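Then we have chain A:
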Amino acid sequence: MNRIQVEGREIELDKEGYLRDLDDWSPAVAEQLASAENIELSDAHWQVIRLLQDFYREFELSPAMRPLVKYVGQHLGADKGKSIYLMQLFPPSPAKVASKIAGLPKPTHCI
Partner candidate 1 sequence: MTLHIVNKSPYSSRALADCFASFADGDALLLIEDGVYALTGFIADNIAVAPVYCLEADVRARGLQMPKGIQSLDDTGWVKLCTEHNPIVSWFQ
Partner candidate 2 sequence: MAIKTLAICRRAPYGSALAREGLEAVLAGAAMEQAIDVLFMRDGVFQLMEAQAPDNIEQKNLWRNLQALPMFGVETLYVCESSLTERGIKLDRSRPAGSEIKLIADTGTFIAAYDHVLSF
């Protein structure tokens, strides 16, 4: 079992690095999960992370790429609702990487 230490708490991850318990998520946890992916979180990243969490609250599932692009386009504007934009923020697989950092389960409808 993988574990990370965040702000004195020990947090369990599954073997692919997703949170075991979604309630463990905090912005500090997100920072650490992101750095494991070599991503430094900017405002643009946070915007997508918060939106992903909204998606999960609304539909109770993690989005694959296609719905993620559509949802981002609807909420953040057409210029951001593009795979290339999300690819730049969360390489190499935006739906998976962003879900991981947002503390959501791994998207199941995704290659």
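Some notes on this structure:
We take it that a contact is a pair of C-beta atoms (placed from the backbone, for glycine too) under 8 Å apart; a residue touches a chain by one contact, two chains touch by 3 or more; residues count from 1.
Selection rule: all candidates are chains of the complex that A comes from, given by their letters.
Values in this document were obtained by computation on a predicted structure and should not be read as measured data.
One chain among 1 or 2 touches chain A in this complex, and its number is 2. Across the complex, candidate 2 is touched by residues 55, 58-61, 63-67, 70-71, 108-111 of chain A.
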